[in-house]
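With one protein chain held back, the other chains of the complex are shown just where they sit.
And then chain A:
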C-alpha cells in the first residue's frame, strides 16, 4: 500500500471525528458539564465566599417544595402557559389556514405575520405593560369609554396572567402559523379535490384532512411551546417596575423565583435544586402533551408509506 493510499484511508477514518469534535468539545464544556454540575450543586449548601459546597442531601429540594411561593409560582407558570399556548396554537391554525388559500401577495402577508417575532421579548413586555396599565393604560381607557369597568391588570392574578399571555401570543402566533402553513402546503391537493367531489364543506375538510395531516407538526409546535412556556421569564420580569412578580406574587413564575433565589439571595444550592425541579416538570408536561396530542388528532391523515405501520399501531391503542 502506497503512502498516499494510507493517507487517504486515514483521512476517511479520522475526518468525521475531526469535523464533529469542535462542536462536541464546546458542547461538553458549556452545555453538558453545567447540567451535570447543577445536579451536584443542588445537593449542596453552597458557600459563596469559599466557592465550594457542603453536601446536604435532598435538603434543598425539600426546602423548595416546602415554600408556599414555589407553589404559587408553579400555579402562575401553568396558568400563563395554558393561557398563552392554547389560544396561540388555535389562532395560528386559523392564520395558517387563511395563508394556505390562494391569496395575492403571499410573501407580503407571510412577512407581516412574522413581524412581531423580531421584537425582543423585553421590548414586547415594555410595550404591553404600558397598554395594560391599571390607571392610564390604553386597554382600560377603551373599556371605561365603553362604559365597562376597568380591569385590575396588575392586582388580580388571573388578569395579570392574561396580560402576560398576550405578550407571549403576540410574539409567537405568527411564527407558529408559518410552521403550520409549511406543513399544510405539503398536504396533497388531490385529497381536497376528492373531498369536494364527495360534498365535504371547507370546515369538514379542515377537520378531516388538514388537521390529521398536521399531526407531527402540531406535536412539534406543542412540545416546543411547552419547553419555552414553562421557562417564561422575560415578560413577567418586565411586567412592572420592581420585577419581583407582583406585590403578592401574582405573576411570579418558576424562573423568576429561580432568579430571585439564585441572584437575589445568592443561594446557589437552592437555585440549582429549583432548576432540576423545573426540568422534571417540563419533561413530565412534555410527555403528557405528547400523549394528549396524539390522542386528540388522530393520524388518519398519515398516508405516507412510512406511516402505515404507525397508523396500525395507533389503531390498537
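The criterion applied here is as follows: a residue touches a chain if its C-beta (ideal position, glycine included) is under 8 Å from a C-beta of that chain, and two chains touch if they have at least 3 such contacts; residues count from 1.
Here, contacts and distances are computed from a predicted model.
Chemist: As a check of understanding, state which of "Cytochrome c oxidase subunit 2", "MoxR-like ATPase", "Carbohydrate ABC transporter permease" or "Acetolactate synthase" is the UniProt name of the chain not shown.
Modeler: So the chain that does not appear here would be "Carbohydrate ABC transporter permease", according to UniProt.
Chemist: Of A:61, A:153, A:251 or A:268, which residue touches the hidden chain?
Modeler: That would be A:268, which touches the missing chain.
Chemist: Could you tell me which of A:65, A:82 or A:98 touches the chain that is not displayed?
Modeler: Looking across A:65, A:82 or A:98, the contact with the absent chain belongs to A:98.
Chemist: Residues of chain A in contact with the chain that isn't shown?
Modeler: 8, 11-13, 15-17, 19-20, 22-24, 26-27, 30-35, 37-38, 41, 51, 94-95, 98-104, 107, 109-124, 126-131, 136, 138, 141, 170, 174-175, 178-183, 185-189, 192, 213-217, 219-221, 223-224, 227, 230-231, 233-234, 237-238, 241, 243, 255, 258-259, 262-263, 268, 271-272, 275-276, 278-279, 282-283, 286, 301-302, 304
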